[in-house]
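Left out: one protein chain. Kept in place: all the others.
Going by the order they are written in, the chains are A, B, C and D; count residues from 1 in each one.
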Amino acid sequence: MTNSELNRLKDKAFQGFGIFCTLIGLVVLAIFLLNILIDGLGRIDWNFLNNLPSRRAERAGIYTAWIGTLWVLVLSSLIAFPLGISAGIYLEEYGKKNRLASFLEVNISNLAGVPSIIYGLLGLEIFARMMALGGSLLAGSLTLALLVLPIIIVTTRESIKAVPRSIRDASYALGASKWQTTWYQVLPASFGGILTGVILALSRAVGEAAPLIVIGALAYVPFAPSSPMDEFTVLPIQIFNWISRPQAAFATNAAAAIIILLFITFMLNGIAVYLRNKWQKKVKW
Amino acid sequence: GPTYDENADFTLEGDISIDGSSTVYPITEAVAEEYRYVAPNVRTTIGVSGSGGGFKKFSRGEIDISNASRSIKEGEAEAAHENGIDYIELSVAYDGLTIVVNPKNTWAKDITVAELKMLWEPAAQNKITRWNQVRPEWPNRPINLYGAGVESGTYDYFTEAIVGKSHASRGDFTASEDDNVLVQGVSGDINALGFFGYAYYEENKAQLKAIPVDDEDESNGKGPILPSLESIKDGSYAPLSRALFLYVSSKAIKKPQVVRFMDFYFENAGPLSREVGFIPLPDEKYKHEHEKFKQFVAKHTISATTGGNTDTTKIAQ
Amino acid sequence: MRVQEKIIEGLLWLSAVITILVTVGIIWVLLSESLTFFEEVSIVDFLTDTQWTPLFADKHFGILPLVAGTMLTTAIAIAVALPIGLTIAIYLNTYAPPAFRATIKPMLEILATIPTVVYGFFALTVVTPFLQSFIPNLAGFNSLSAGMVMGIMIIPMISSLSEDAISAVPKSLREGAYGMGATKFQTAFGVLVPAASSGILVSIILAISRAVGETMLVAIAAGQQPRLTANPLVPIETITTYIVQVSLGDVPHGSLEYRTIFAAGLTLFVFTFTLNNISFWIRKKYQEKYD
Amino acid sequence: MSKKNYKLEAKSLNAYYGNFHALKDINIAMEEKAVTAFIGPSGCGKSTFLRTLNRMNDYIDGFRVEGEILLDNRDIYGKDVRVDELRKEVGMVFQKPNPFPKTIFENVVYGLRIQGIKDKRVLAETAETSLRQTALWDEVKDKLDKSALALSGGQQQRLCIARALAISPSVILMDEPTSALDPISTAKIEELIYELKKDYTIVIVTHNMQQAGRVSDQTAFFYMGELVEFSKTKIMFTSPKHERTQNYITGRFG
Partner (left out) sequence: MSKKNYKLEAKSLNAYYGNFHALKDINIAMEEKAVTAFIGPSGCGKSTFLRTLNRMNDYIDGFRVEGEILLDNRDIYGKDVRVDELRKEVGMVFQKPNPFPKTIFENVVYGLRIQGIKDKRVLAETAETSLRQTALWDEVKDKLDKSALALSGGQQQRLCIARALAISPSVILMDEPTSALDPISTAKIEELIYELKKDYTIVIVTHNMQQAGRVSDQTAFFYMGELVEFSKTKIMFTSPKHERTQNYITGRFG
């Protein structure tokens, strides 16, 4: 009887602990966001978005950083999306279940787990040095493109897999070729899922600083890049730079820039979730 | 978009690339930032690779101007000449290497050069790890060291002045080219002791405590001396005061935006170096350095005339 | 028409095969630079020397201090994330109402989407000062606060993946235990967790791999001083931080310094590669078991 | 119904999954140390009813019961009843054998372990007794420390019964315990049920009319959530009162 009571006690205790742990995660998240909001929200204004970097915290802005971020997003999308989606299509629709296919699968799962800084080293040696792109936007975008490639491939495969066999059958039966079937039926039907993956990939890319630092992106770039060969900085690097300045006013700037960065990240994730839900609701096979 | 000075020269275009000393960085950054209002279409980038890193790039011709907190070394100079680069050294401000501890540190009120040597020399590595090993009155608690990275002029200067041999020190300390990291380290660590340029101390006085240094040499001031405007200027803050330099290459001055930048530098270095926490040179010294630069420019324009294509020379004249 | 099909298939094939090139590229870059490095530095020194001072006059090339720093932050992160993450997984799976689980899981996953510089800022400006209020000896840069914040960051990796694994345990086992009079607690720890152990293990390994490769957080908050220590209160340096630190100085190509970051990178890669492969292998095996 | 003492009784029992009314006003009383069979077409509520007898449905979202279920005249849905205690009294065997992925020994003594019994001798003795009761002892005594998953389906099911017996319940609920088994294993289990009813009250859900006929003393026929007929098995199978029962038993529908 005492044993049984003890068991029930343990059960209750663990339930309490479970709630506690779940809340810890959320509470820390809340404290964290609140802290940053309190620190940085007051600093955000039109000038902050529009000013060039400065030695004076009050005068410094994130103009070059967010333009750089935008450039990097666009360029790496242009590189990674076609590649990643094509590779996903190949693996799901074309790749026979042979040695190569299973090797590719292991390989992609491995790439997904390679730390981002290693991609930085790859970019440094191949893009920055061998291809002599230096610390340019193009070198950075290529590096980030490779970094997010596995994410795009995996989500593309998942969403293609979700397209029912019957749609492919119907298309083949009407005389469509494999590519026609893929292009006219499979891709449109899996578009939502692919887009979700692509946006998640973007939200990953937008927060990366380490690989860009390795390839040599600079902190003090007092002009907005205007071509892929220009030097650049991005929001996370600007934040890193401000964080490492000891003066409190720069910490305020960092908090403000973090709010902008988080806003972008959350917005991208929000769009992804929204698209996923919308697509799931709309397409019921 | 950003706003500009009313006299801004929009016709001036092109890049200026600067790299090198983190100590000099704040002045050059300030100058570059002000220069932006004057020449909005010139793109100035400033890296922070340390004086050594800067010279490496400078002698390969990768950058126009090198910030330096020490003079160029023989090897570096040779490398530059091999690459056909002539250069000029220009002083821009004075600095006093400052020894700092955490403000909560109540025991370290001064320190001698001998103690610093004992603490920083290579033999100290993994041996001198507690405060009371440096001076027995100090508490028995760990000592965490923060100092300039090995590519930096500060490191060279410090090891030379304290240890007695350039580039020789213990290796178990937080070494960063970025002095901000050091400031942050010391300001957050009660057991810390660090050194870096005076400007970084000035900027972050609230989070740091400078300790006076005694070189036990009565000839240049008695007892422990704190770095300050006066003690650095009058040389009593020995052996840790020094001059800061810019190196400009002969190739760079072919670019009008660089020449204009240097002119602007000397016109404004006094107030700006004060603003960011350095000790300005006397006015006549700035004039002198500016003159030196002008002669350097003239020399290279003339040598281009005699040795080069006549057509372009005529236009230049 | 047929030719076009072939060309398209070829292009798609090429895109897929590029992923192999990426891997080959990574391995080649790391190896070729490291090989030159090991011509100058003996591999025995690299693996056994207890000092890492490649930039100083008295050069030592022992990777151990960097590895120790990496292990220390990882261990702290896992020590935080494992109990919390696993508890959350079990709680959400066996105790929480389904509607609650459905909202909480994605909310927790937000933690994993926040850029890591942001966590670095948090560790440095909030957690460290907070911890210093009762650990006066805590240095401004330290592995304790970096590790703890990293632990928070990887909670969702463990909680989500483990919850998936626990959900995949056949319902009949759960009912078997309940039918014997087991409490939820006993069912969870006596039956579900052991049965889902491979999935949980995978989640832990992936979390470790993530922690080992994490860069900005530790670069900001854990310090830049390579030292062979298990003391979480002092500044240390991880492999990733070293690479960032050297990169910030903009290293000249071809120097020994330049090569050290590749040797460090190779070490890091070997770790994460091994971990990822173990988890891939467990996952494959585990799938077969339930099929 | 007479004022006799029954082991298990349901009184005006209604059960719902959300809005779906799964059991409609069930009244039934089962005798001690007898085998009661539940039969009826798929989806008629047999399992639902069986699982309310040890409150296994408690964990299903939206499930609720009205009315009473009396075990030894005590309402098992009463406020002071503890589910874990109840389950020790009312054991359960499922359709698919569900041994835990542990050793054979650990499976048998699982119920004791969770009660906190640690005495090795007690555990070993109980394990042997239970395994002997299920005629499994001779087959497994040399591999008690091997995984239970390595046993055949029939052996696994007998192990699950042994596991249920080890905590000495007085009632054993079985939900189609042989439907996943081959005929030989089925025969063994049926034999076992016959043995067990000397000491236990057994309730068994089955789709197999022959099985119901062979093992049970009384049979309850459910249809669409209602208890259509409940009587001695012999009577039900020879002269059912309702036409539906007749049709179902002779295989004309379901």
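Rule of thumb we're sticking to: contacts are C-beta pairs under 8 Å (C-beta built on N, C-alpha and C of every residue); 3 or more make two chains touch, one makes a residue touch a chain.
All of these numbers come straight from a predicted model, not from anything done at the bench.
Put simply, the missing chain touches A once the whole complex is considered.
Only one residue from A:Asn35, A:Ser54 or A:Gln180 touches the chain missing from this view: A:Gln180.
Remark: the residues of chain A touching the chain excluded from display are 96-97, 164, 166-167, 169-177, 180, 184-185, 188-189, 283-284.
Heads up, the rule we're going with is that only the chains that are shown with their structure count from here on.
More C-beta pairs touch across one of B-C and C-D than the other; that pair is B-C.
For the pair chain A and chain B, the distance between C-alpha centroids works out to 39 Å. In this assembly, the C-alpha centroid of chain C lies 48 Å from the C-alpha centroid of chain D. With touch defined as above, residues shared between interfaces to two or more other chains in chain A number as follows: 7-8, 244. Multi-chain contact residues, meaning those touching two or more other chains, occur in chain C at positions 124, 183, 186, 248, 250.
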